[in-house]
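Apart from one protein chain that is not included, each protein chain of the complex appears where it belongs.
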Amino acid sequence: METQLAWLRTVVLVLDLGGTFVFALSGAALGIKRKLDLFGVLVLSVVAATAGGMMRDVLIGATPPAAILDYRYLVVCIIAGLALFFLHPFRGQAQIRDRLRTPVLVFDAAGLALFAVAGALKALAFHLGPLQAVLIGGLTAVGGGVVRDVLVSEVPTVLYSELYAIAALAGATVVVVGRALNFPSDTTAVAGAALCFVLRLIAIRRGWRLPTAW
Amino acid sequence: METQLAWLRTVVLVLDLGGTFVFALSGAALGIKRKLDLFGVLVLSVVAATAGGMMRDVLIGATPPAAILDYRYLVVCIIAGLALFFLHPFRGQAQIRDRLRTPVLVFDAAGLALFAVAGALKALAFHLGPLQAVLIGGLTAVGGGVVRDVLVSEVPTVLYSELYAIAALAGATVVVVGRALNFPSDTTAVAGAALCFVLRLIAIRRGWRLPTAW
Partner (left out) sequence: METQLAWLRTVVLVLDLGGTFVFALSGAALGIKRKLDLFGVLVLSVVAATAGGMMRDVLIGATPPAAILDYRYLVVCIIAGLALFFLHPFRGQAQIRDRLRTPVLVFDAAGLALFAVAGALKALAFHLGPLQAVLIGGLTAVGGGVVRDVLVSEVPTVLYSELYAIAALAGATVVVVGRALNFPSDTTAVAGAALCFVLRLIAIRRGWRLPTAW
C-alpha cells in the first residue's frame, strides 16, 4: 500500500512535469505570436503551465501548491519558454501568426491530456470522490489555458473550441473508472491521456463542433 | 444549538442552489448571446454559477468547495444551461442580443441576492466576524459574474453597473445585523435577498448611478 502510494506520487509528478512542459510551450508560442518581449513570453509560459495545477491544489487543500514548493516546475517552464523563444524557426513577420497556430494547438492538446489525468489522480490521492476527481481533473486541464488566454484578452479556447473540455473530462474519467476497477494507475493514466489527446486532435482536424443555439 | 446549526446549513444550501440556478441561467444566456456552442454555453453556466462560491470557500478555508464536493451544484448548472439552450424562445438572429439583455440582468440580480445572503451566512457559520461576513457575502455574490464576464472579454458588470456591489453588500448586511440581533436566519435571509434584488432592479430601472469623476 505504501509503495503503491509512492508509485502514484511518482506518476502524478511525471505527468505534471510533462504537462507543465507542453503547456509552457503553448504559453510561449502565444506570447511570441502576440510579440511580447522575452520576459513577457516567460511569464505567459509560467502562467499557462502552473495556473491549472495551482487551482487544483488550492481547491483540494494541498497548499502550498506543488508548482511553488517544487522548484522543478519553474525550471521546466523557463526551459520551455527559453527554448521556444530562441530556437523557433519562424523568422519572417508575415507568416508567424499562421505558423504558430498549429504548435499552440498541439502543445495545448498534449498539456490538456497530461493535466486531466494528473489532476484526477491527485484528487483521488487526496481522497476525493470519483465525480469530484473527474471535475478536478477537468479544471486542472483547462485552468492554465483559460488564464493564459484571458491575460492576452482572448476568449479562452475552452469556450468555443472543438470538444475541449469534453476531451479533458473523458481522459479524467478513464483514470477514475480504472481506479474503481483496480487497474494500475500508470496504465490508466497513459490510456486516459491518449484518449484525451486523440479525441481533441481529431475534433480539431474534423472541425467537430456541438450545435449553437441557432 | 446543534439543530440550529443544522438548520443554518440547510438554509445556506437552499440559497446556494437557488443562486446557482439563476446564475447558471445568466451564464447560459450570455453564452447564447455570444453564439457559443452547446458546450461553451454549459461551461459559462458552470463558471458563472460556481466561481463566486468557490472563491468564498477557498477564502474561508472550507476546501474542497461545496460546488465540487456536492454533485447537486453541477447538476443544477447543467439543467439550467440545457434548459435555456433548448427552450429559449428567441429564434431570429436579429433581435437576440436585445431580447437576452433583460433575462441576463434579472437572473443576475436574483443570483446576486441569493449568493450575497448565502455567502454572509456561511462566513458567519465559519466564525468570521461581522465585517468579514459582509465582505465575503459581497464577494460570493459578485465573483461568479466577474469571471463570467471576463471570460467573454466584457468589462464586468460590477465595475460600471447601477448599485451592483452596493446591493450585494446591503443584502449581506441585513443577514449579519439580523444575526447580531438574534433574529432567525431564514427570515433575515429572505429579507436580505429581497432587499438586494429589489434595490438592484430599481437601480437598473431608474438608471441610478453614482457620479463619475467628471
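Residue numbering begins at 1 within each chain, and the chains themselves are lettered A and B in the order written.
Assume contacts are C-beta pairs under 8 Å (C-beta built on N, C-alpha and C of every residue); 3 or more make two chains touch, one makes a residue touch a chain.
These figures come from a predicted structure and were not determined experimentally.
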Sole contact to the chain not displayed, among B:Leu82, B:Ala165 or B:Ala194:
B:Ala165
Contact with the hidden chain (one of A:Lys35, A:Arg101 or A:Arg206):
A:Lys35
The listed residue (A:Val22, A:Val43 or A:Ile204) that touches the chain absent from the view is A:Val43
Across the whole complex, list the residues on chain A that are touched by the chain not included here.
31-32, 35-41, 43-44, 54, 58, 63-65, 68-69, 71, 74, 85, 88, 91, 93, 96, 150-153
Just the residue numbers, please: which parts of chain B touch the chain that's not shown?
58-61, 128-129, 131-132, 135-136, 146, 150, 153-156, 158-160, 163-166, 209-214
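Throughout what follows, only the chains that are shown with their structure count from here on.
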Compute the distance, rounded to whole Å, between the mean C-alpha positions of chain A and chain B.
29
